[in-house]
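A protein chain is absent from this complex, but the other protein chains hold their places.
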């Protein structure tokens, strides 16, 4: 399990319900056009923490149905409600997802022992490969190298989605646990993540710059630093614009411009304004140029 | 609406299901023994963010059934899933809760406009008094004085549960919006909160030191600063011990020692250890002494 | 040692040299008009961390010469250069300052043992009463209650200038160390600081609202909460305006409007703009009204 995977956006209708047709289009676009190695379904990018359990199950079902066995599929099933997390985990396993992933429990400031118990329980009750999802900027939870070691020694825990910017820690983790998989999460530092030892990366923006990310990843396998740098520069021009406006909103807009129905945001996320659309449209130009 | 209210603990069975009998005991203890002015149901203390919607509804139902019209009842119905928040809000209204309260949406770093839209939608769809629940230490969201002004001008928004330690801001808010209610949330600073202009306070520890809190509140109405200070000191001796071990866990333990079945924690919260129980048992001694 | 003391502003000429005449006027204004209990000389407000040793000595000399024995005098002599701190401390002692104060060493993230060694060395080499100066918002250094205990047990350490907003901690410190003096540092929370157990307060704004602060302090001695609250409200109207523009700059401007030559800022602090002056001039109106 490695390479470039897309953190999948979830298209909604404007009443907050799932846009199945759009979702299928986004899946196909990522597989066929972006040619990414896998899809990470139901994570932060997927707005899944705003969805109810029924919708999260539908999401998993539709994506699997559309993607089949074309690419690696990882289901983010973490929830503050442990029973929901386990039910979603078992659903994903049953559907044939290659692995589960669960966010570190957030909101309450859980101790590491509580966090560990959470992964222990999910993995025991699902018996399916698990990727720890660590995103300190959103959860406030930093895991030490020693504590990562404890999580990685739990049965079925196979790796980490490392959405953190501490690259020295990432390098050390990979050195200590070479058999585990580490996916980076900062699209604007894909180059540095891979150079630090990440096996791949999972990112929101790969829905639109997945091809560049793939090429960058391959360049580094061939030690072609110069090409990798140039690709990262191109990617970062796009990412800068996305970040100014809001990555989820603006990536959805770009997809629409490319003919992919990425749908609406889930409330209370706002929609992109007309002025912002004009700014984001520059990306379409850049992407067309890069072709 | 003012005075001392308890942020209600939720007793669970050890399998994570609601302990109805225990819940009724905790409600009665707070009303009959602690004689608090109200109950704040389904907040952080109530571990409601770990519960599913069905359980949250049951919780609201049982508490109302047990409390009747004895005290003010506020239902915390906030949720990252807006539809759930609205459904819980309508349920609470229908059950006869005096007011709703909703946490500022967390996890994603929502803009203030998004936060405002969230309150707007809940209040429009429930048409029931709303108390904004602001707890920056857990949500990471700080609201400016100007932005509080915008929220407080929404129809049906009647006040703020101000679980923050910035007392200068609280004083200013009360001065700017004298007709709105402001409840403090730091039990170890009840004295300072009330002196700063809070109309009352909502706290976890009032399940066991509600009587002292009531007396402190009344002392300040009579400008008896000395008695108020002494009471705060007594309260803080208890609160210090609670905080060392974990406020929710140890308050539940004290209640059990007092014959009130406060039940288990919801997973992944850990239970209190035997050693910690000994430490917390000192509180029972202090409380008996104070009688 | 208690009551209201002014954190003294330092008037400079526009070339960064000390404005002796202005300094004497500021001292006199504080003693004669504001009637504060003491002056805290050479602290953050005094811009002393931007000054060289020679200037800091001159500052101590001039203030003592002007103030004589009219009020309590505390010399802030802390410095990242330990030899300078000791020399300034001995100078202040020799000049007749009632006490020294030293900021917790900053910039480098010193361990508590290093911080303790710093106070130990200064107190041993000066043998004069010492007030620990703790201001986490500027130094980033938080001292635990236990560690405060260690500092307060050092010979000659008589108290703390507590420029922090954690009032529960302040209350606990005063309860644990009733014989030590604790001065609050948040002018907009003077009421809450005193209610929490502070023996007094040291603040920048008392150069212009020292009389109100004095009256507030006295009201609380008589348990007149209502008057104290009203005074804090009046004070906070002034403080809000000062904070919008910059407390040091705008307090200097107000003093000038009152006929006291508070001089220029030390580089790289900017001067107040013409537009800001207009805004700050409202304060002069408020102060005149209050008379």
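Residue numbering begins at 1 within each chain, and the chains themselves are lettered A, B and C in the order written.
Everything that follows uses one rule, which is that a residue touches a chain if its C-beta (ideal position, glycine included) is under 8 Å from a C-beta of that chain, and two chains touch if they have at least 3 such contacts.
Please read all numbers here as calculations on a predicted model, not as lab measurements.
Note that the undisplayed chain, when the full complex is considered, contacts A, C.
Listed residues A:15, A:32, A:175 or A:274: the one in touch with the omitted chain is A:175. Although one chain is hidden here, its contacts on chain C can still be listed: residues 16, 44, 49-53, 80-84, 105-111, 113-115, 117-118, 121, 138-140, 266-270.
Interface with the hidden chain, as seen from chain A, comprises residues 165-168, 171-172, 175, 186, 188-189, 191-192, 195-197, 220, 223-226, 229, 232-233, 236, 240.
FYI, only the chains that are shown with their structure count from here on.
Taken as a graph of touching chains, this assembly is arranged as a line, each chain contacting the next along an open chain of partners. Mean C-alpha positions place chain A and chain C at a centre distance of 51 Å. The distance from the centre of chain A to the centre of chain B, each centre being the mean of the chain's C-alpha atoms, comes to 36 Å.
Of all residues in chain B, none touches 2 or more other chains.
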